[in-house]
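The complex appears here without one of its protein chains, the remainder shown in place.
Lettered A and B in written order, each chain numbered from 1.
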Amino acid sequence: MLTNKKGERRFSSDKIFKIAATVSGVYVLVIIALMVFQLYFESHAVWEREGLDFLIGSSWNAVEGRESFGAAPYILGTLVTALLAMAIGVPLSIGIAMFISQAPKFLAVPLGMLVDLLAAVPSIIYGFWGIFVFRQFLLDFVEYPLYDALGENSWIFLSAPFGLDIFTASIILAIMIIPTISAVSREIMMAVPHQQKEAAYMLGATRWEMFRISIFPYAKTGLIGAAILGLGRAVGETMAVTMLIGNATGPGAFPQSLFQPGQTMSSIIANEFIEASPASLHLPALIGVGLILLLVAICINVVAHILVSRMLKVKEGVVNA
Amino acid sequence: MTAMIDMQDARADIVKDAPNYKMIAENVSVFYDGIQAVKNVTMKFREKSVTSLIGPSGCGKTTFLRCLNRMHDMTKNARVEGRILLDGQDLYSKDVDPIYHRRKVGMVFQKPNPFPTMSIYDNVAAGLRLNGVKDRKILDEIVEDSLRMSYIWDEVKDNLRKPAMELSGGQQQRVCIARALAIQPEVLLMDEPASALDPIATQKIEETITELAKEFTIIIVTHNMQQAVRVSNYTAFMYLGELIEFDETKKIFTQPRNELTAKYVKGQFG
Partner (left out) sequence: MMASTQKRAEYRLLFKQNVKRRLLINKIALGAVFCCVVLALIPLVSILFEVFENGLSALSVEFLTQPPGAIGSGEGGIGPAIQGTMIIIGMSSLIGVPIGIMSGIYLAEFGDNRLGRTIRFFNDVFMEFPSIVLGIFAFLTIVLLLGHFTLWAGAFALSLIMFPIVARTTEESLKLVPLTYREAGLAIGLKKWVVTVRIVLSAAKSGMITGILLAVARIGGETAPLIMTVLGSSQFFAGLDSPMDALPLRIWRLSLLPYDSAQAQGWGAAVVLIIIILAVNMGVRYYFATRKRKGLLSKLLGGYRK
């Protein structure tokens, strides 16, 4: 009798504990679902009113009575800045990862820490530094030279640079995604089994050839995953971009030349969310932009995590991602 | 005083000996994180001979073998001391990049390690491509020859484009042997090449080794005493990182000078 009673009680308190833990675990799933639903629900006014135009239109007018919202320039702005950041950031990051994965310990450890440090610096500080230090440097040493050399002949560099433009924002983004991509790539490269590298060296490969025939093919999926992870960061990044992209709105925000002010999905939300009146369509429009941003981010990160974790599981115990 | 003179004599000996031997290892020691795994091993390998390295697990056979190819360069916690001469040239000399030597010294590892993203053909051709061979016909010819030498040609000739990973472990190992042979090395290091093979493939590999010995210098690690007897001219017995005895195979197995060797080859170890 006594043991039976005790047994029941043990069962029940353990049960409660398990339920509490499970609820906390499921919390993240509930939040994600709720988030998508909530953003859709609160923005459906703008979807109803604009329909497909919200995705492909470019007018952005919050004046009551003449409201009209199209998010295309910001969607494009996000894509252009993020892709440009990738074009610069990915090769650099892979290079850093190559160096750190090969360097002797006394170099690799502090370098790895420095890169991690770069990741710990908050976005707002990148933005502040960007405005007051980096912008002038870019103007003097990159933007004007490019403009003088190529501006007349190519649309990419048309329009006199001002420093607060798509180009500057992209470079800052590139700097900001380097720690993410290089840290993940480093893990991925270190997860390549030793025997693979030895096989290449045995054939008389140089270090570079070893990367080419052994590490890169083996780690390809993971490295692509790392890059996509960086893309996700670039797409969602807000403050530094908001401070440096120049904040154009409406059709003028369409990315035409790199030296033109632009706008991304996240920066338009940061700029206008507080001013937007909940009574007008302005707030639903911004929430709608948020929804698009969210869905894009989910897709990117799901793909990235599948690729990265598939690779890192290969070497047991490195990361249980 | 005498010790010093002895050492000088030894040095002179080695240099004098160099033309008679393909490879000479002199006072080789290897340390992992400062812990010595190979202790002062000196060995000479005659050209066109087969030498077996035997000894209980963990005695440092693999570790020693890897020195002969500078494979420890990549192991961050390993340090190699001593001198190794290949054709009279110092393998660890600072003036010569190791890749010059590695082209001459092929290696087959204890575990099969084909490049997983490459086909069987590309695996075997990988080393050739590094050496700038681009001609399709020549590639085909050498790949076929190498696969034949490692006794796997008949099994894979119809699907050379198949990923190497889809082969069985023993087949993978033979592809790895082919990959090492394709670069036409002069010395071949084999670390238990037959441990993943069935008896028939093992026998064929042994035949290959005997065949290859007509022109290669082969050093093979094995746990199989019969194999050592069958394929090798010389046998070295290692124990706890030290070279206990090194002599003609026949002598090692019939009249070993050292008690440990005797016990080991009789299978009375424990």
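Keep this in mind: a contact is a pair of C-beta atoms (placed from the backbone, for glycine too) under 8 Å apart; a residue touches a chain by one contact, two chains touch by 3 or more.
What you see is a predicted model, and the numbers here were worked out from it, not measured in a lab.
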From A:L146, A:V184 or A:A285, the answer for touching the chain not displayed is A:V184
Can you work out which residue in B:V133, B:M165 or B:L260 touches the chain that's missing from view? B:V133
Where subunit A meets the left-out chain, the residues are 10, 13-14, 16-18, 20-29, 31-32, 34-35, 38-39, 42, 91-96, 98-100, 111, 113-129, 131-134, 175, 178, 180, 182-184, 187, 206-209, 211, 226, 229, 232-233, 235-239, 243, 266, 269-270, 273-274, 278, 286-287, 290, 293-294, 297-298, 301-302, 304-305, 308-309, 312, 318-321
Hidden partner sits against subunit B at residues 97, 99-100, 103, 128, 130-133, 135, 138, 142, 145, 148-149, 183-184, 211, 214-215
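Everything that follows uses one rule, which is that only the chains that are shown with their structure count from here on.
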For the pair subunit A and subunit B, the C-alpha centroid-to-centroid distance in angstrom is 49
Parts of subunit B lying in touch with subunit A, wherever the complex brings them together: 69, 71, 73-74, 76, 97, 99-100, 102-103, 106-107, 109, 111, 113-118, 126-127, 130-131, 176, 179-180, 183
Hey, which residues of subunit A end up touching subunit B in the complex? 104-105, 193-206, 209, 213-214, 217-218, 220
